[in-house]
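What follows is part of the complex, with its chains left where they were.
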Amino acid sequence: MPGIYKLIDVVGTSPSNFAEAVKSAIAEAGKTVHHMSWFEVIEQRGAIKDGKVAEFQVTVRIGFKIDT
Amino acid sequence: MPGIYKLIDVVGTSPSNFAEAVKSAIAEAGKTVHHMSWFEVIEQRGAIKDGKVAEFQVTVRIGFKIDT
Amino acid sequence: MPGIYKLIDVVGTSPSNFAEAVKSAIAEAGKTVHHMSWFEVIEQRGAIKDGKVAEFQVTVRIGFKIDT
């Protein structure tokens, strides 16, 4: 992967599971960032409501190539 | 989130995947703890039997509000 | 679990989610390693292509009993 890459941290959320939360984070980041190349899961948390999991939250670190 | 919160660590298990293991941990904790507010995944492990994943195990740290 | 165990680190991949990536890692390891007993998730990463998650990658540490 020659070149220079930048990393950003994004939190995605999903009512269903962690994989969907990851996908939503990547999809949203893709609206303003191009040439995304890889991601790393940094943290997995969630919200609880009425005794049940209401939301899965995943912090992903995304690497994308900088145009030079 | 004004107020005081307590944290407990619970291990949930599921034969299917990590999200189900998280849900089972939260559901079980909800039988004795009220006002659960959030959780954090601490560890993801599992059991193997006959060369296949037999069980997904997730340790979740659950935060709940203390009645004051 | 009396006896001696060895640990190996394997990276499994899946286009769908982390649980499938774990299963593929365990299944592949089982081709050469016997008596696998447990696993621990060490790292969760992934590849991005055209702005979408192209691959989920999970590093699992697998414990298996050594015949003595």
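When the chains are written out, they are named A, B and C in that same order, and each has its own residue count from 1.
What we mean here is this: a contact is a pair of C-beta atoms (placed from the backbone, for glycine too) under 8 Å apart; a residue touches a chain by one contact, two chains touch by 3 or more.
Small disclaimer: the values here were computed from a predicted structure and weren't measured.
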Chains shown: 3; total copies of the one sequence in the complete assembly of this file come to 12
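Throughout what follows, only the chains that are shown with their structure count from here on.
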Separation of the C-alpha centres, chain A versus chain B, in whole Å, is 22
Multi-chain contacts in chain C, i.e. residues touching at least two other chains, fall at 17-18
In the complex, chain B touches chain A at residues 17-19, 22-23, 26-27, 30, 36-41, 62
Seen from chain A, its contact residues with chain B in the complex are 16-18, 43-48, 51-53, 56
